[in-house]
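One chain of protein is taken out of this complex; the other chains stay put.
Chain nomenclature is as follows: A and B, assigned in order of appearance, with residue numbering initiated at 1 for each chain independently.
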Amino acid sequence: MEFVINVLYSTLRVSTPLILAAMAGALSKQVNLLNIALEGLMLFGAFAGVVFAAQFSNTWLGLLAAVLLALALSAVFALFVIDLHVNLIVAGLAINILALGLTAYLLTVVFNTRGAFIPDNVQPLPVWDIPIIKDVPVLGRILSGHGVLVYFSWLMVFMTSLLLYKTPFGLHLRAVGKHKEAALTAGIAVRRVEYASILLGGILAGLAGAQLSIGDLTLFTDNMTNGRGFIALAAVFFGNGAPGLTAVGCLLFGMFEALQFRVQVMSGFSPQLLQMLPYLIVVIILVLISVRKKIQRQAL
Amino acid sequence: MAYLELKGITKTFPGVVANQNVDLSVNKVTVHALVGENGAGKSTLMRILYGMYSPDSGEIFLDGKKVVIRSPQDAIRLGIGMVHQEFQLVPSLTVTENIGLGMEMTNGPWVDRKAMRKKVIELSEQYGLQVDPDRQVAELSVGVQQRVEILKLLYRQAQVLILDEPTAVLTPQEIKALFVVLDRLVTSGRMVIFITHKLNEIMTLCSKATVLRRGIVAGTLNVADTNEIEITRLMMGQEVEIFQSKRTEISGKRVLEVNGLSAINDRGLPALKSVTFNIKAGEIVGLAGVEGNGQTELIEVLAGLRQSKGQVRLGGRDVSRTTLRQRRQIGLSLIPEDRRHQGLNLLGSIAENIGATRYFQKRFSRFGVLDQVELDRTANAGIQDYQIKVDGPDAMVSTLSGGNAQKVIIARELADKPMLLVAAQPTRGLDVLSSQSVRKELVRMKMEGAAVLLLSADLDEILSVSDRILVMFEGRIVGELLPAKASYERLGLLMAGHVNQDV
Partner (left out) sequence: MLLKKSTPWINQIFEILKMVFTLLVALLMGALVMQLSGKDSMQAYGALFSSALGDSSAIANSLLAATPLIFTGLAAAIAFRAGVFNVGVEGSLYLGAFAAAWAGFTFTSLPGWLLIPLCILVAAAVGGLWSYIPGMMKARLGVDETVTTILLNYVAILYTSYLVNYPFKVPGMANAMSAEVAPAAQLDRFMPGSQFNTGFLIAVAAVIVITFLMKRMNLGFELRSVGDNPVFSKWMGMPTEKIIEKVMFISGLLGGVAGAVQVLGVHYRFAANFSPGFGFTGITIALLACNSPIGVFFAALLFGVLRSGSSTMELFTDVPRDLIRVLEATVIFFAAMEISWNWLRRKRNGIRN
């Protein structure tokens, strides 16, 4: 039982960066722009988060820095893709490579450390013990006591849904995604809508990165995102851009990550194989989704 | 001054002068026809009015005041609305959402669906445009979609309504209904600019007509004072005779046999319902029908690009399970509907386009290596035979005009004397002379013994070229006529699904 509680608790914490990044991905998927740059944006966010938090001994400033840096880079990404017509995947790759290189470079040059930056003057983001709920047996220990970004991420899923399905902007987003020309002739500022979706996504990606570096432990390691941006994208495919289902996908992957640590410790299984499985499973899921679509079409 | 004045509009694209010094005045309470052949510049002019292009020079005046229109948003704000030839509706959204798109009624930050729905029903009843506000646009027929498009304009309180070739996708009966609606709209104080090249519509519906020819204004007429011949003369610059092909005795064997063909379209709905027909050697069969009744899917099934139930026999052989390449080898040639995307590789050269269906044959490749010399030779032969205006086989196809580009397709498809030629909308978007030459090629094929399936939205073309006419409606063949016995009326009824007529 203890094991289950621990795993579920960890799942919620570990899924948070995935959920935030996946919401970013979902928004941009609605306008048919696959945000391949999420990985790099998250990494930038993670870097800025812990570095600025350390510089000013203020975690909240770190959070702000993470958001701003990711926002700035997503603006660059949007500029190249929307106005300069650079291929989406290529631009995303560039952001990811830039993130890897620049963060490693700055880590060495500014902090004189290779590989990891572990400041001792930074507090992680505050934790919230939800009144009443925290005393509920079992559930209380799973749901309460997480960092604020964890709860924020759930709020974001809800708000993304509201935005998409209840607001004019959401309607415009979906129209642009399904039939750009129709949106254009209806008088919608398509370019602005595309930009907005990417920039909003940038903010979320920054938060996702911050959760990694200052949400629980406070540190930065080279390439600490390690493919999470792509897993978030896979979750977006899994949920087909719908926030709710996408979040469910993130929870599943998060559970896997949470399990992986514990199983490894317990059984001495090869860590690499365990680490490999989530990626493999995602690929299989993507295939199954397509297979299902094909079968549906055949059956008619 | 008239309510809407365009003065001296000029617009050029690389290599083409679309509009030259065009003047247009339109009054309220008028249906004003904008007439011209394909490529005369009508759509360009209206897109300038709608803010999608910016003119090189010229001015626009509304109600006496000069206006600058830089985007559809500006146009909408000024009360100008446009229904395009290709509908601008988002298939996954509902009728209401599409109508309100970009100008949604809101309740705080949220979309006020109830209020919008009410407004849609109001407008729908006021102008006789029946729609179901809650259905997804993807499920609607073309005629209903057009009503949604018009409602979009009314929702935005458009005073100037531009309709670009609205009747291309309608049955004769639906066209009558549309005219009634337009009449109602115009008497309520609006103006309609009606882009068309169909003479009978101009005479029936419009009170004034401006004729464009090759980008310039050939003339502006009061419809009451003129006739079809004069309008045609202004459109063409000359009198053009209608091409009539020689009828021959069809005695040949069956080249194409289609039995019980059923298929589903991309949206999962049935597109073909047990279609059965055949075509003999030396025969041109014209397939008439309003777009969207399964013709596209039929072509894809014949090509082997869409799964189907039923049987297809080519030259006596069952090809139902074969690939397109195999069918081409047996003797199938295709002129696809979408010239630019299906029929040509715009990034390639003439030789690459002409060789695309035959590069793997022994003549052109050995052990997987291409014989470039042979490919160029074939391309040159095509260039000569069809008089394609180009420097050489290495020229890029993207530099060619519509008519010349079509010639490349014809050169490729007709070069190997096909057994069956399937031509889908082969003259769409072409000028009169190019259209004539395409039709001549089809007839030449037939004279040489090929079987031809001609799919066309142009009833005149079908009537003048076919030996036999089939009509398609909702995925079925609903009628078979000889051209001599076919009239617009008869064809129109069949195309609309009224089958119980003596044929």
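Keep this in mind: contacts are C-beta pairs under 8 Å (C-beta built on N, C-alpha and C of every residue); 3 or more make two chains touch, one makes a residue touch a chain.
All figures in this text were calculated on a predicted structure; none of them were measured in a lab.
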item	value
Contact list for the unshown chain, restricted to visible chains	A, B
Sole residue of A:5, A:104, A:130 or A:148 that reaches the chain not shown, by the stated touch rule	A:104
Hidden partner chain, touching residue among B:173, B:311 or B:365	B:365
Touching the absent chain when the full complex is considered, from A:1, A:84 or A:132	A:84
Residue touching the undisplayed chain, where the options are A:33, A:233 or A:259	A:233
Candidate in contact with the missing chain, chosen from B:99, B:344, B:408 or B:423	B:344
Where the unshown chain meets subunit B, residue by residue	12-14, 52-54, 56, 303, 305, 323-325, 327-328, 334, 336, 338, 341-349, 352, 355-357, 359-360, 365, 368-370, 372, 394-396
Hidden partner chain, residues of subunit A it touches	34, 36, 80, 84-87, 89-91, 93-95, 97-98, 100-102, 104-106, 108-110, 227, 230-231, 233-234, 237, 270, 272-273, 275-276, 279-280, 282-283, 286-287, 290-291, 293-294
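Rule of thumb we're sticking to: only the chains that are shown with their structure count from here on.
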item	value
Footprint of subunit B on subunit A - complex, ascending	166-168, 171-172, 174-175, 178-179, 181-189, 296-298, 300
Footprint of subunit A on subunit B - complex, ascending	50, 52, 71-73, 76, 82, 84, 87-93, 97-98, 101-104, 106, 109-111, 152, 264, 268, 307
